[in-house]
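Every protein chain but one is kept in place in this view of the complex.
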Amino acid sequence: MITNAILILLLPLLAFTIQIFIGKRLPRKGDWVSTGAMFLAFFLAVPILIQALSSYDPNFKITQSWEWINFGAVNVTFGIHIDNLTAIMLIVVTLISSLIHLYSIGYMHDDPRYNRYFAYLSIFSFSMLGLILVDGFFGIYIFWELVGLSSYLLIGFWFEKNSAANAAKKAFITNRIGDVAMFAGILIIFTTLGVFNFEEVFRGIADGQLSGGLLTAAGILIFMGAVGKSAQFPLHVWLPDAMEGPTPVSALIHAATMVAAGVYMVGRTFVIYTADALLVIAYIGTITAFMAATIALVQKDIKRVLAYSTVSQLGFMMVGLGTGGYTAGLFHLITHAFFKALLFLGSGSVIHAVHSQEMDDMGGLRKKMPITFWTFLIGTLAISGVPPFSGFWSKDAILASALEFGMVNPTHMVIFVVTLIAAGMTGFYMLRAVYLTFAGEPRDKKKFDHAHESPLVMTIPLCVLALFAVGTIWWGWLEHLLTKPELSSYASSGVQVLEAGGGHPDVAHTAHKIAMFSSIAIAGLGILLSTLVYHWKKISAEAWGRRLKPIYTLFWNKYYFDELYGATVIAGTLLISKISSLFDMKVIDGFVNAVARITTRFAFGNGRFDIKIIDGMVNLVARVIGFFGAQLRTIQTGRVQNYILMALAAVVILFIIQQF
Amino acid sequence: MTVGLEHYLVLSAALFSLGLLAVITKKNAVTVLMGIELILNAANINFVAFARFIDTDLDGQIFAIFVIVTAAASAAVALAIVLNLYERLHSINLEEADSLAG
Partner (left out) sequence: MSLFDVIFYLFAAFTLASAALMVVSKNIVHSAVGLLFSFFGVAGIYVLLAADFLAVVQVLVYVGGILILLLFGVMLTQRITSVDMRTGTLQLVPAILAVAGIFVILFRVIRTTSWNIVPEAEAQFIPTAEKIGYLLMTDFLIPFEIVSVLLLAALIGAAFIARKGT
């Protein structure tokens, strides 16, 4: 199984390398390389799931680790960790990725950078699979960043468009902010426990080596990474802008997989969150779910509706995890992956047909694109939480968990209430999207005439995904396999463990019943309202919009988050850069220039010293010698008589000397 | 006191000094030659005095003869040189013969 896992991981990497270097020269620009690799990975993932299912054990686990860095005191391992969650996620990621590869063959077939697109898809798949398979914080961080990079490349794929390039930057930077916090959290864990490996970290926490405020802080910081990656409040601003990328990209990354990485990570590291940290998670999820749903109510761009819907659904998942509904949250993650991918691909199909993303240009497409219509409808029903579709089961589980939490801690009942309202709004805006796109009269005659059903490569994935969206196939075995991990199971024997939040079976049962009824009710209410407004036109949307103008404006402008960030964070950063640049120019450059000037002056001084003094000394020596030479020269008069005199004088002097 | 060897020697020393003075101080080349002759004469007196008082074998006198002969020869040659110098410089002022000055 481990070899399977390694192969699954390496196949997309191999596809990426081939695509990026020789993709352009391959037949069909190499789309079959990436798609084939992905399908192959899927087929390799199936045996893993089968093994997990056959053992049918909540504690199913296969691990393998290799020593990576060893400094003696520091020992970092790197390895693969497969358990039930991993097995299921592998199937989800590989299947959805394969289907989207297939879909992209049709959607992107005119694009000039076709081969590069598939290369990017492959590297993304590699990063996502790595994230799922790795067994420690360090590994998760590496693949976390890789996923972020792939997302940047894919969002900004049409980088000629300024809006796309800016959106890619926005996504990366917003993610980065979350990642910094996550890194800080990982460091807290590493400095206290000395390990990165999940198992060992959990054991360390169970043994009480890291607890209390520090543990809560670590948990919240790591969760911040998920806030960034999964577009939770307040780092949600990048996801709607990310719709600038091609629709299959939106489907793969920003619906089904990458944004799910945050939720996955919370689930994977669930044990480290204290009750306080979980509370923070739950509240952020609630706020996100509600806020995003309200914004989705008024969007005109079909992809924007789906984007905000994603944000909202991710909030749901966080609520599930935060209130102790481990299984519920992860369950919703899986079902959401399928039906959101379906919805995005369906919208892509519509966009491909109509060549526009604005719902103002659509309408009445039901007759022109039946397959798209029916699959899209299935997806809508699933997301709205209508039984027997998959979304109903998962959303219901989340609501039950929230209600149970609220019943046990009445102060936090608000979580359940707000989430319930958000669920209702989900039904409303999704049906609205369906009515505006497929039902009624076409608003743009020319576009309508042009529209046609999409080719098979695009409709087959739609159907496959719709199948998964139906599933009662999920229930039962999933819950059994994905049981909530208990901290105590990691404790070394004899150590007392503080539980994060217990299970109250009797409360759970009541909560479950109430939740089920209320979720069906609210979903029905939302759907009814939507039909009233947009299909039967009994209530006028415009009139209500005018009456509630301030609220409408607030929703339309996305709560002014972008403006707020622009004025504060971005403006602040720019100010700091300006100051730094000024400092660099004036002070540092000034300093460098001053040094240069001093050096040149010193050099000049040196030169003058050399010329005047050194040369002067040399010249002086020469002149002195010359002087003496000239003086001595006078002895040689050339006259013999002088010479004779000198000889005589010498004799006399010698005699005198000899006398004394 | 009776005249003894030393008197002759002192006389010759005086002549020698005078001759030397002439050699060193005179500008005219011929006058310098005269000085040289005087010096040689002084030396001769020495020889003869020694022959008389110390070695009676007349060797000193023989030597003095040779000195006279040699002095004659040297005077002849020296005058020839002086004539040659006169050819070149058109004067025998020794101050002008300083081509070897440094």
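Quick notes on this structure:
Think of it as A and B in the order they're written, each chain with its own count starting at 1.
Note that in this section contacts are C-beta pairs under 8 Å (C-beta built on N, C-alpha and C of every residue); 3 or more make two chains touch, one makes a residue touch a chain.
Keep in mind that what you see is a predicted model, and the values were worked out from it rather than measured.
Residues of chain A in touch with the missing chain: 639, 641-642, 645, 648-649, 651-652, 655-656. Remark: the residues of chain B touching the chain excluded from display are 1-11, 13-22, 24-31, 33-35, 37-38, 41, 44-45, 48-49, 51-56, 58-59, 61-62, 64-66, 68-77, 79-84, 86-87, 92, 94-95.
Please note the rule applied: only the chains that are shown with their structure count from here on.
On the chain A side of its complex with chain B, the touching residues are 633-641, 644-645, 648. Against chain A, the residues of chain B that register as touching in their complex are 20, 23-26, 32, 94-95, 97-102.
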